[in-house]
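One chain of protein is taken out of this complex; the other chains stay put.
Let's turn to chain A:
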Amino acid sequence: MSDLNKLTIAEARDALAKGETTSVELTEACITAIDASGALNAFVHNTPEKARGMAAAADARIKAGNAQPMTGIPVGVKDLFCVKDVPSQSASRILEGFLPQYESTVTQNLWDQGAVMLGKLNQDEFGMGSSTENSTYGATVSPWKLEDGVARTSGGSSGGSAAAVAADLCLGATATDTGGSIRQPAAFTGTVGLRPTYGRVSRWGVIAYASSLDQAGPITKTVRDAAIMLGAMASVDPKDSTSAERPVPDYEAALTGDIRGKKIGIPREYRIDGLSDEIDALWSKTAEMLRDAGAEVVDISLPHAKYALPAYYVIAPAEASSNLARYDGVRYGRRAKLGAGDGVVEMYERTRAEGFGPEVKRRIMVGTYVLSAGFYDAYYNRARKVRALIKRDFDQAYASGIDAILAPTTPSAAFALGSADSSNPVEMYLNDVFTVTLNLAGLPGISVPVGLNGQGLPLGMQLIGRPWDEGGLLNLAQALETAAGFTAKPPRWW
């Protein structure tokens, strides 16, 4: 078999089961692809020797008849998942040299199934960003480069994961989504990105950004692969107090292809100024596709949708300022060089000034401000009340019989690297306008590639599901994937 790195997880699994290939061969194909992908800057810590050992063990397991769905499948891991003795920095200088002495539950679950670790993937520092430019490793470049030669973003924060999957460097990748960081990069790269219900996947060992919003999920080439990979990542975890006590169902079995009678809501508040005409047209077209497949499409209202973005940019920085207080130069990571007579406060202040990038510092300081005495009620508590109203909007929509909501993932296609105005951070925040709402409500969402824009860049549509109904959501997403028939791949230039 040739081009093994281009297989989907499902194809690779079936080929492994039939003995048509081995995990060692699959893994070598990915390592070769990664070695030639330096221009993308997607993989930032490669672990080829670890991968070869895991692949050999997976082959032995397949031979012994003990294979599980992810056995022998080579994957990439977003940098912020702690992997024992492998650099895990969340793309921050402040965690330079940090080697976790324990394993995140998500990666442990994958290794327990026999998945193969290829290395760590680039991201925005601590998940804060929409372009993977805020990284101590430098920006990831999207494999989608057009004839104009412009280097575009693969999105963020999971831009390394999305670029690696789109460029066939790995068969699937782990990612996390705090405000859209799985779905937006997937939409920008023509891949599938699934953010599960909050609590479905353990946060143990996932370097925290905003604890009430963070949730891990997969970025894959197909919806079926997302179902397979989520099944391996999700678990009930006593080490995470917010891990839900709900058994993990067989997501692949939920892919029946039958969506007749399902009710899809179209939120009228999402028709915002600044939405590209192409995306608006694609939105109508994809609604039509779901209708043709037997679903009922109805208009719904989410009246507080427009307040999701400002509420998010109060709550997420507030939680970040608390979570990131741990980086003090004492217990792990990088400590600034101190002068004679410098005390502990100088050590904290200089370590953090040198170790954090500008966007992370900005969010820590915004968070510090909104939590400070005198402003706590005006900003933080008000934002949490608005969050309750946003969740109520969704609760009411679902109570009225909606099965899922269809909306664009992003207001536009991928933008050029370096195009953001660094003096106006709010402009970059507007990228998250369609994705943050569901993080605030804790809901599952999936971005499915559905077409190319006039320039030839991929566009994604997002389905938002009922809490805990990832199976039903994946089934709808697969119906959309089938109807849209998106097969484009970026021509190789790297």
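Everything below uses one rule, namely that a residue touches a chain if its C-beta (ideal position, glycine included) is under 8 Å from a C-beta of that chain, and two chains touch if they have at least 3 such contacts; residues count from 1.
To be clear about the criterion, contacts and distances are computed from a predicted model.
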{"item": "Chain not displayed: protein name in its UniProt record (\"Phosphate transport system permease protein PstA\", \"Aspartyl/glutamyl-tRNA(Asn/Gln) amidotransferase subunit C\", \"Cytochrome P450 hydroxylase\" or \"ABC transporter ATP-binding protein\")", "value": "\"Aspartyl/glutamyl-tRNA(Asn/Gln) amidotransferase subunit C\""}
{"item": "From A:Gly129, A:Gly159, A:Gly172 or A:Gly199, residue that would touch the chain that is not displayed", "value": "A:Gly199"}
{"item": "Contacting the left-out chain in the complete assembly, out of A:Lys63, A:Arg268 or A:Lys385", "value": "A:Lys385"}
{"item": "Touch residues of chain A, complete complex, unshown partner", "value": "97-99, 101-102, 198-199, 212, 238, 241-242, 244-245, 304, 306-307, 309-311, 313-314, 321, 325, 328-335, 338, 342-350, 352-353, 356, 361-362, 364-366, 368-370, 372, 379, 381-389, 391, 423-426, 429, 441-442, 467"}
